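The structure appears below as structure tokens.
Our next item is subunit A:
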Amino acid sequence: QEFTADDPMEVALVLHGTLGDKSFFDSAAAGMERAEAELPVDVTIIEAGLDRGRWEPALADAADQGFDVIIAGTWEMNGFMQDLAPDYPDQKFILFDDTPDFSTGEFGNIIAITYKTSTAAYLAGYAAAMISETGKLGEILGVEGSTVVEFAVGFEQGAMAANPDVEVTRAVAGSFTDPAKGKELALAQFSQGVDVVFPIAGGTGIGALQAARDEGMWAVGVDSDQAEIFEPSDPEQAAVIFTSVEKKIGDSLFDVLEQTLDGTAAYGTTLLLGLADGAVGISKNDYYMESVPEEVRTQVDEIEQQIINGEITVDSVM
Partner candidate 1 sequence: MTELIAAVFSVTFFVTVIRATTPLLFATIGGLISDLSGALNVALEGMMLIAALTSVIVSVYAPWWIAVLAGCGAGALLGALMGFFHLRLKADVILVGFGVNILATGGTVFILALATGGDKGTSINLPSKSIPRVELPFLENIPVLNLLSGHSLLSWLAGFTVFAVWYFLYRTPRGLWLRGVGEYPAAPEAAGINVTGVRMWSLVASGAFAGLGGAQLAMFNYIGFTRDMTAGRGFIALGAVLLGARHPVGALLAALLFGVFEALSIVMPNLFNWIPGELIQTIPFLVTVIALILFSIRAQRALKARGVATH
Partner candidate 2 sequence: MNRIIEARGITRIYPGGTVANDGVSLTVNEGEVHAVVGENGAGKSTLMKILFGIEKPDEGTLVVDGQEARFDGPKDAIDRGVGMVFQHFSLVPSFSVYENVVLGSEPAAGVRFDRAAAIKRVRELSEQFRLRVDPEAQTRALPVGQQQRVEILKALYREAKILILDEPTAVLAPQEVEELFTAIRSLVKQGRTVIFIAHKLPEVLAISDRITVMRAGKTVGEVASSEVTEPELASMMVGREVALRVDRSTHDGPRAITVEGLTLKADTGVTLAEDLSLNVHEGEIVGLVGVEGNGQAELLEAVAGLRSAAKGDIRLKDRSLLGLSVLERRGMGVSSIPEDRLAEGLAVNSSTAENLVATRLSDPRFVRKGLLDRAAIRENARTLIERFSIRVGGPEFKINTLSGGNMQKVVVARELAEQPELLLVNQPTRGVDLGATQFIWKSITDARDGGAAVLLSSADLSELLALSDRLVVFYKGRIVAAFHNSEDLTAETLGSFMLGAETQDEAVMKAALR
């Protein structure tokens, strides 16, 4: 079927949460915005909210409403999509950040996108350990779910590679919406000698970034280039985020939509995206250039190449 600007492809992005997290969902939404601008698609973003009981209905409702393509993400939505997709064979489904088991051959209308997030986190961990003066790094996790832990394992492995004596402490906030708590957790880590913090905790994490700003410590951003986000409103905040572990969900969704339009998208398979595809990576912006010494940057680039070549294997929980 040909889609045109007058008869665009109807796309629904079903979020099992709400917009405004400044990372995961916002990144997906940004991809949709770009798609709407550049492709003959018409996007509806459906926020299913924080109630788990509402997620499956939201997805089913999108299918019922007849969208051509329905997008959802992570293991949380994976099961629902697997249950639903076979009943709507004429519609297409995109699952990001998790994959169904395609070997059964049932899911011909699903395409899955997964990211080698831990490889990018590995690079950040390496750089963080190198610029740390105390040899102590801190992580602040929202909850210990796979999407979050995936960042942490790569980060820890990279840090160990740079400095086998490095100490990485993990604190779990238990919430993605408590910035005051995130800030306290980071402050506590700083007072115990940590000088680089890596929050992987949505809104809670923003509090941790602020703690780094106030205390003049380093921070690693998550999901998007968070230094760039803060730059216009809070340059001081941006300046302590020496890099971010980026997972370019929006871009990859854009690409898959584009391929769907021209018929090259490989439905029924998983796209495994990594450093080589530019779908994950660390931000190498001005702050990175300024904060990270030249030789460390060179080493990071070398390691990146080694990971791409398979010379270094990075752990994963996915």
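Quick note on selection: all candidates are chains of the complex that A comes from, given by their letters.
Keep this in mind: contacts are C-beta pairs under 8 Å (C-beta built on N, C-alpha and C of every residue); 3 or more make two chains touch, one makes a residue touch a chain; residues count from 1.
Bear in mind that the values here come from a model prediction, so they are computed numbers and not experimental data.
One candidate among 1 or 2 touches subunit A in this complex; it is 1, while the rest do not. Chain contact summary for the complex, subunit A toward candidate 1: residues 18-22, 26, 138, 141, 144, 169-175, 177-185, 187-189, 191-192, 194, 202-203, 206-207, 210, 229-230, 232-234, 237.
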